[in-house]
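A single protein chain has been omitted; all remaining protein chains appear in their positions.
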Amino acid sequence: MSKIFSVRYLLIGISIIFIFIMLILPLYVIINEAFHNGFSPYFNVISDKFTLHALSLTLLATGTAVLCNTIFGLFAAWALTRFQYRHSKLLTTLIDIPFTISPVIAGLIFSLTFGRIGWTQPILNFFHIKIVFAVTGIILVTIFVTLPFIARTIMPVLHSRGTQEEEAAALMGASGLTIFRRITFPHIKWALLYGIILCTARAMGEFGAVSVISGHLRGKTDTLPLLIEILYNDFKMTDAFAVSTILVVLAIILLVLKNIVEYKWHQVKE
Amino acid sequence: MIKFTKKNNHRVSIIPGFNLSLGITIFYISFIILIPLISIAVVTNGITWQKFTSVILDSRVIASYRISFICALTAAAVNCFFGTILAWVLVRYEFPGKDLIDGLIELPFAIPTAVAGISLAALYSPTGLIGQFLAPIGIKIAYSPIGISMALIFVTIPFVVRTVEPVLKNIDPVFEEAAYTLGAGKFTIFRRIILPELIPALLLGGGLAFARAVGEYGSVIFIAGNMPFKSEIVPLLIMIKLQQFNYTEATSIAIVMLLFSFLIMFAINSLQIYQQRLIRGGR
Partner (left out) sequence: MNKKFILFAIFIIISSVLAGCKSDEQSASSNNQLINVSYDPTRELYAAYNAAFIKHWQEKTGQAVTITQSHGGSGAQARSVIEGNDADVVTLALEYDITAIEKTGLIKKGWLSSFPHDSSPYTSTIVFLVRKGNPKNIKDWNDLIRPDISIITPNPKTSGGARWNYLAAWAYANNAYQGNEEQMKKYMKKLFNNVLVLDSGARGATTTFVENGQGDVLLAWENEAYLSLKEHPDEFQIVSPSISILAQPSVAVVDKIADEHGTRELAEEYLNYLYSPEAQKIAADNFYRPTDENILKQYADTFDLNIKLATINDPLFGGWDKVQETHFKDGGIFDQIYQKK
């Protein structure tokens, strides 16, 4: 029995050391720098109207991206794991493309597609639609960058479960929605939750792609990460890190929400 | 022409929703991914093959491929190892501070990469909090390829943990207990029962981490040193080309990276499906 305990403590120890070095220390640097000038300048920075605007834009882009990608993720995971057909590998890999593209390039291709020198420009001009260097573009690239998360976290679980249970249910005449709700969902709910959390976190923090197509218009198309960069480049290191702490707080809120959902699910189970 | 027909040699699936879910998937992918992707082809259309190869095979570019890929691979491997341990600890054990660790996992995604890069450089530079202890014994982390790997490890931590975790949660401990009562050692149980279930998720998480790491720019440039042939990454070279308004050459290098990462993901996906068939065949 003691051997099992030692393995347990070893693993916990490794985890804590890893987290401490890789996550807590950088976090410490950020918070330390943010409060470098004390509390009152800190609150001035985070309650600035441009900061608040950037926050609301970040939340809007994140919310829309997560919603769209959740819906897509569920359908895609269903389509790609419950059926066998030619080219399913190709389709799966296509979903991965946003991961494999450098964010800067991701932004660039949107700019080259919908921008002034893009090939869709005549159509967009005709309808007076402006996509890049506007809020729409920011939402679109955020969706693009975070597209795979939910689909890809659900898929391994569905793969490892196999399709027998769903097939049995279908044989017994259950409708698609019932099968999903009663059989599939209970298995994938953790994966779905993690997927949504990853997707949200990534959408909030995305910088590279958004930076290319935002135009950095202050009070219009500045997201929090972009604002942080502008402050930093303006020799306002402390302010930049102060704004970063907003994202840290958002990440913590996300964690609390996750714990609530987990707790509720456990209750339902019991 | 690609046709998404069900394979005839397999029994036709009776699970409903094939057309609907596939339709939505393809529509969404075309709109969000494929249309923008066409632009790369449009932009590089004007370049001759000769020019293309001379751009992507330049000695400095090749040096940067090597740096990027090696550092990304290191980061992915490190995260596979620690990520599995973390996921295991988070799913199986209870200990004080667990919730804190759990919540910190997503932090690298939420923090803009530039902030991460600046903080890591501050930590690991020879005068930094950690760097000051490493500098006297001759270990240089910031402004060297090790620094690049460090930044990439940070940026990709969540991938492996969060893909392995749900799978672990779904493994029924009954099998392990059975194996344990039959006298199997801890390690044997892990290797024979748990690891095979984890491999698809591990491959996927590692692959995603790798792909993301290869393309990462924001955090790396602050800690890399960016010296040509020594610590210059591929995305930086792309930025250099863009800075000179040289779209065609920038996208040429981007295409190489894209193809490479695409092939890796394709291989991983194929491996997964192959492995899945093995498991099915065994049952």
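Letters A and B mark the chains as written, and numbering starts fresh at 1 in each.
The rule is short, and it goes like this: a residue touches a chain if its C-beta (ideal position, glycine included) is under 8 Å from a C-beta of that chain, and two chains touch if they have at least 3 such contacts.
On a predicted model such as this, the values are computed, not experimentally measured, just so you know.
S.K.: Out of A:46, A:59, A:183 or A:230, which touches the unshown chain?
M.R.: Looking across A:46, A:59, A:183 or A:230, the contact with the absent chain belongs to A:230.
S.K.: Out of B:118, B:151 or B:257, which residue would touch the omitted chain in the full complex?
M.R.: B:118
S.K.: Residues of chain B in contact with the chain that isn't shown?
M.R.: Those residues of chain B that touch the unshown chain are 17, 20, 24, 59-60, 63, 118, 121-122, 125-128, 142-143, 221-222, 225-229, 236, 239-240, 242-246, 249.
S.K.: For the chain that got dropped from the picture, name the residues of chain A it touches.
M.R.: 64, 67-68, 71-72, 111-112, 114-118, 128-137, 139, 176-177, 211-213, 215-220, 229-235, 237
We adopt the following convention: only the chains that are shown with their structure count from here on.
S.K.: Could you work out how far the Cα centre of chain A sits from that of chain B, in whole Å?
M.R.: Centres of chain A and chain B (C-alpha means) sit 15 Å apart.
S.K.: Under the touch definition given earlier, write down the residues of chain B that touch chain A in their complex.
M.R.: By the definition above, chain B touches chain A via 2-7, 10, 13-18, 20-22, 24-26, 28-29, 32-40, 42-43, 82, 85-86, 88-90, 93, 95, 97, 99, 101-116, 118-120, 122-123, 129-130, 153-154, 157-158, 162-163, 165-167, 169-170, 186, 197, 200-201, 204, 208, 211-212, 214-218, 234-235, 238-239, 242, 247, 250-251, 254, 257-258, 261-262, 264-266, 269-270, 272-273, 276, 280.
S.K.: Could you list, by residue number, the parts of chain A that touch chain B in their complex?
M.R.: Per the stated touch rule, the residues are 3-4, 7-8, 11-12, 14-16, 18-19, 21-27, 29-30, 33, 72, 75-76, 78-80, 82-106, 108-110, 112-113, 118-120, 140, 143-144, 147-148, 152-153, 155-157, 159-163, 166-167, 170-171, 175-176, 179-180, 187-188, 190-191, 194-195, 197-198, 201-202, 204-205, 207-208, 224-225, 228-229, 232, 240-241, 244, 247-248, 250-252, 254-255, 258-259.
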